[in-house]
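This is the structure I want to talk about, given as structure tokens.
Coming up: chain A.
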Amino acid sequence: MRKIAVLTVVAMALAMVLSPLAFSARKTIIKIGINAPLTGDIPKVGEGTKYAAQMWLEDIEKAGGLEVGGQKYEVELVIEDNESKAESAVKANTKMITQDDVLAIIGPQSSKQAVPAGEVANKYKTVMISPWSTNPNTTLDRPYVFRGCFLDPFQGPVVANFITDEFGFTKAAVLYDVASDYPKGLAEVFKQAWEEKHGAGSVVAYESFTTKDTDFSSQLTKIVKSGAQVLFTPQYYNEVPLIVSQAKNLGWDGPIVGSDSWGSAETVELCGEACYGLFFSSHYAAAGAKGATKAFIDRYENTYGYIPDDVAALTWDALRLAQQAIQDAGKLTGRIEKDREAVRDALAQIKDFDGITGKMTFTEEGDPIKCAVIVKINNQGEYEFYGSSCP
Partner candidate 1 sequence: MEPLIESFNYILQNIINALQRGSFYAVISIGYSMVYGVLMLFNFAHGDIFMVGTYIGFGIATVFLAVLTGLVPPPVIFLATVVVTMFLASWIGVFVEVAGYRPLRQAPRASAAITGLMIGIIFETGILIMLGAKRLSFPPLMETVNYHIGGIYITNVKAMIIIISLLLMLALHAFIQKTKWGMAMRAMSYDFLAVPLMGVSINIIAPLTFAVGAGLAAVAGILYGQAYPILDPYMGVLLGWKAFVAAILGGRGSIKGAALAGYLLGFIEIFVATVFPSTLRDFIAYSIILIILTFRPRGFFGMEHSTKLRL
Partner candidate 2 sequence: MTALLHVKNMTHFFGGLRAVHNYNLTIKPRQIFGLIGPNGAGKTTVFNLITGVYTPSEGEILLENQNIKGLETNEIAARGLGRTFQNLALWRHMNVVDHIRMAHYAQLDYGLFGAFFNTRACRDQENQVRENSHRLMQLFDIEKYADDLVTSLPYGAQRRVEMARAMATNPKVLFLDEPTAGMTPDELVKMIRIIRQVHQDFNVAIFLIEHRMKFVMELCEQIQTLVFGEVIAQGPPEEIQNNPQVIEAYLGKEDMT
């Protein structure tokens, strides 16, 4: 009896010692990290990110895995919540890179998380594509960080030009959230672009509020009084309806123009008819889309019950970019550091990538050169293509 016990123990010990020699390394799985704000201030953005990622994974699974260099690999998504907080985004990135061994990271979406998280990704030499962050600092001096959208310094002048050409106005007002990274940055760029065109002081009212404010009456009263002809407000979908309806109630009758942050389907759902006829700049226009874009929109709508936001579309593009880069890398060695480097090099090489939000080629900094779209909210509440502006 005792002999048997001793023997088993010895056998087990031997097996343990010898096994790494006997069995080869663990199976290589391609892991893609998703760093999304599932909770916190903008859960809708997180939801869109997650859904787009799941759709992408479905495609890969249907194909039986991702084919790289003639070999099919299983793909796994690692979805981490960044709670809409910077330090949480950093933690999530560190965890995914060092613990889960992801090959590439998609996200975070907002610049306030993407900027610090990009630092981590760059430090660990892992490709990170932020689909939605428009702050220049996200990719600045970071060879491993890319983005899927255009930058504020491009979007601001596009809007300014559009208003000038379309309406011929010379006096504009701006209303933005001073405490939020994106609106503040864009408001500054727009002001600069507008004043370059129409001279100093042509932005007659430059008003701000703070995140989570719901009452803009005093700022809007000021704007109405200032005699501005157009109101530019680069705000999110939850604020736009309030701004539009309050402006109307306070006697504003000029047009209100927005930016890509309006691009959520919820903007018009929450705003209703008050928003019909307004313009904003965006990455893509859902209504009247064709080809792959339409296919994506229809599929998303069928699965999740609503038209995808630009976040979802951009995330989709970012994932496909990552996929392309992995495939272009040619071959996976199973040594994660090497593979990550190969993916980065492949990604930087991609030319004229045909995304659903437009063609993309990366600059040195990892920013795509792509066109902005001017969208009109038509009388059915759909986002209609109105014009586009390319760099």
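Candidate selection criterion: all candidates are chains of the complex that A comes from, given by their letters.
By definition in this document, contacts are C-beta pairs under 8 Å (C-beta built on N, C-alpha and C of every residue); 3 or more make two chains touch, one makes a residue touch a chain; residues count from 1.
This one's a predicted model, so the numbers in the text were calculated from it and none came from an experiment.
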item: Candidate from this complex that touches chain A, chosen among 1 or 2; value: 1
item: Residues of chain A that touch candidate 1 when the two form their complex; value: 39, 41, 43-44, 46-47, 178, 207-210, 212-215, 217-219, 221-222, 225, 237-239, 241-242, 245, 248-251, 266, 269-270, 272
